[in-house]
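Missing here is one protein chain; the remaining ones are kept as they sit in the complex.
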Amino acid sequence: MDRKIRVAVVGASGRMGLEVVKTVLSEPDMELVAGVARSTGPVDLGTLVGLAPCGVTMTSDVELAFVESKPDVVVDFTGPHSAFSHTSLAIRHGIRPVMGTTGFTSQDIEELDKQCQEKQIGGIIAPNFSIGAILMMKFAAQASKYFPNLEIIEYHGDQKLDAPSGTSIKTAEMISEVREERRQGNPKEEETIEGSRGGYYNGFRIHSVRLPGIFAQQEVIMAEPGQALKIRHDSYDRAAYMPGVALAVRKVMTYTGMVYGFEHFID
Amino acid sequence: MDRKIRVAVVGASGRMGLEVVKTVLSEPDMELVAGVARSTGPVDLGTLVGLAPCGVTMTSDVELAFVESKPDVVVDFTGPHSAFSHTSLAIRHGIRPVMGTTGFTSQDIEELDKQCQEKQIGGIIAPNFSIGAILMMKFAAQASKYFPNLEIIEYHGDQKLDAPSGTSIKTAEMISEVREERRQGNPKEEETIEGSRGGYYNGFRIHSVRLPGIFAQQEVIMAEPGQALKIRHDSYDRAAYMPGVALAVRKVMTYTGMVYGFEHFID
Amino acid sequence: MDRKIRVAVVGASGRMGLEVVKTVLSEPDMELVAGVARSTGPVDLGTLVGLAPCGVTMTSDVELAFVESKPDVVVDFTGPHSAFSHTSLAIRHGIRPVMGTTGFTSQDIEELDKQCQEKQIGGIIAPNFSIGAILMMKFAAQASKYFPNLEIIEYHGDQKLDAPSGTSIKTAEMISEVREERRQGNPKEEETIEGSRGGYYNGFRIHSVRLPGIFAQQEVIMAEPGQALKIRHDSYDRAAYMPGVALAVRKVMTYTGMVYGFEHFID
Partner (left out) sequence: MDRKIRVAVVGASGRMGLEVVKTVLSEPDMELVAGVARSTGPVDLGTLVGLAPCGVTMTSDVELAFVESKPDVVVDFTGPHSAFSHTSLAIRHGIRPVMGTTGFTSQDIEELDKQCQEKQIGGIIAPNFSIGAILMMKFAAQASKYFPNLEIIEYHGDQKLDAPSGTSIKTAEMISEVREERRQGNPKEEETIEGSRGGYYNGFRIHSVRLPGIFAQQEVIMAEPGQALKIRHDSYDRAAYMPGVALAVRKVMTYTGMVYGFEHFID
């Protein structure tokens, strides 16, 4: 690679933002050129993440940062409220957006794709940049052609509000596109404790475990007479998402248009 | 041991009975003296289980078998319908019963204990002779003093009718005697798919997985910030119960009275 | 399917042969037309496997069985000694061979492929018909592109003679074709107990666990900062191979030539 990819990080003081700053500072083919956050004041971004000072000072105005630092790519994990406006702003400045958030309608994505096409740049919107989680989902879907009897067990922290997790539902959807339709279990099955058989999805079951100290884990168990195939992904902390973010930063340099979903980058 | 323990097997052609016959024929301190079953006719019991002929022929009358073969111990897995009468008959003949079945009321057990006391012999009634399952339950209960946040996941074949399993409920009861009472999970937690959080028991959850090819497995997961303790027991087939049956045959020779529950033999 | 696939089983009284007979009798699109074994005498094959009599009697001459029963496919798990001659004989009679054995040289396979081409029939030779094991290997290899840090743990019965298992070595080979070359672990690492770090293969490690009661299990653990991806296959008994054998019986009807390795049938 002739020159480094110039990267700006918006939301650089958030939990994910801090990890992204660390990642950009560590990747040899990337250069951190700007960090934007409202709350920290003008701190050095290297110092902020516990590394050596890097000479880039946090600023608080996104557009000004774009104009002054001229990034190739912006990584933004600020969340749904500002998602569309931030993405659109980046594209207008010819900066490739890597957006780690939900909250886009399909019209939004269509519109942003048109803007990317006009500017001849790439972009990606993805709720999940975990390569491991995507491989787990792909493998489970592929295997369900041969192993149509399966259940999903997902594990998260005990303060999580919703069950089952977004990843488990996404997995179930991907499996359902491949798996031969069938209702598993004995039709005369009875629960003596309600809910013990888990949540019903398209013929199979999803179980949500909630315990302290667990970040995010999921296992897809597939079984037939005499054998079981188990595909499991354990995330221990936010570092798990960084190889995916780094991959996305590199990939958006190579195509034109807006991609929705990180799975399109994984073969 | 001076002389071998003389063992009769009632229900010797059933799935568990065949395993018991094999076990008694293999244990150096035991002698198979009788096998009783209605359906097989007068076959040699060794041949029946795929071993060398052993010279003991299947008969069909329980009492006659007791009188003629004078066993020290009878192992009986014939099930609830004949449980009380078979046990009582054995005791009357001074034979120590090892009964692998449910279906006894507490009055039944009291009565049978009285009969054992009179005859000065021991006996045991137990729904489960799995040493591994009992260790799992004991350890989970002990650990719940330090790890009060826990969930149980149990796995059985996809044709099982009831959920959760008897073993998981027994485990939950044993844990509840030790564990500090608390309702786990976020109080504002919401299920977007009903049942995904599992069955509620005394503040924690039980999840029942049903898939083809699985005999009986259970995991108790206990977690606190930064760590998880997992205790798991996997049974692949009925052979799993045999070390417990052999232990019971030896133990009933050593005390007087009727014991209910195999856990009393495991320390 | 207009008419059923006519299947002969050679080595029908062996452990795998008995399972194959059961499978052929159960699949609605297959018809058992012959069973060959030296030791059993003229028993009914259905009775032999504990099902209803099927009207096919065991014979002991392979060629005679071929001539009289006119099978479309022969399934043969008799082992390396007779592998080549049995395969060649089947092809000469225009019968598609499904051979579950090792012991073929690459010249053998080339020669048999030529014979298949002449007769315009298909055939397959495979040491392993486990769909689950093949999916595990494929997924592990695919994932190793993104997760180059990995180790393999395989579990077999405590009487197995060789370590590591053939499947784990095959897995390691398939991974090595994809994975970026690197020597894992700290270069200054020291074993205080020799062998604790496992067997070295191409930069990563293979661990062989040997314990009673385990049939065949394997886990590939792949990890990067913050996450782990685990792909595991557990076989409990020979039934695990039967969906693969059934798939092979159907597949050999559809192409011409000799295929080596069951993985070519799994996408």
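In this document, chain identifiers A, B and C correspond to the written order of the chains, with residue numbering beginning at 1 in each.
The rule is short, and it goes like this: contacts are C-beta pairs under 8 Å (C-beta built on N, C-alpha and C of every residue); 3 or more make two chains touch, one makes a residue touch a chain.
All of these numbers come straight from a predicted model, not from anything done at the bench.
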Next item on the list: Out of C:40, C:57, C:149 or C:176, point to the residue that touches the absent chain in the complete complex.
Entry: C:149
Check: Quick one: which of C:40, C:60 or C:184 touches the chain that's been left out?
Finding: C:184
Next item on the list: For the chain that's not shown, point to the residue among C:70, C:170 or C:210 touching it.
Entry: C:210
Notebook entry, point to check: So which bits of chain A touch the chain we can't see?
Noted result: 213, 215, 236, 239
Notebook entry, point to check: In terms of residues, what is the contact footprint of the unshown chain on chain C?
Noted result: 149-151, 153, 155, 158-164, 169, 184-186, 188-201, 205-214, 221-228
Note to self: Suppose we count only contacts with the excluded chain; which residues of chain B make the list?
What the structure shows: 130-132, 135-136, 139, 142-143, 146-147, 222, 224-243, 266
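Here is the rule we use: only the chains that are shown with their structure count from here on.
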Notebook entry, point to check: Counting in whole Å, what is the centre-to-centre distance of chain A and chain B, each centre being its mean C-alpha position?
Noted result: 48
Check: Roughly how far is chain A from chain C, going centre to centre by Cα mean, in whole Å?
Finding: 38
Notebook entry, point to check: Roughly how many whole angstrom separate the Cα centroids of chain B and chain C?
Noted result: 36
Next item on the list: Going through chain B residue by residue, note those that touch at least 2 other chains and give them in order.
Entry: 213
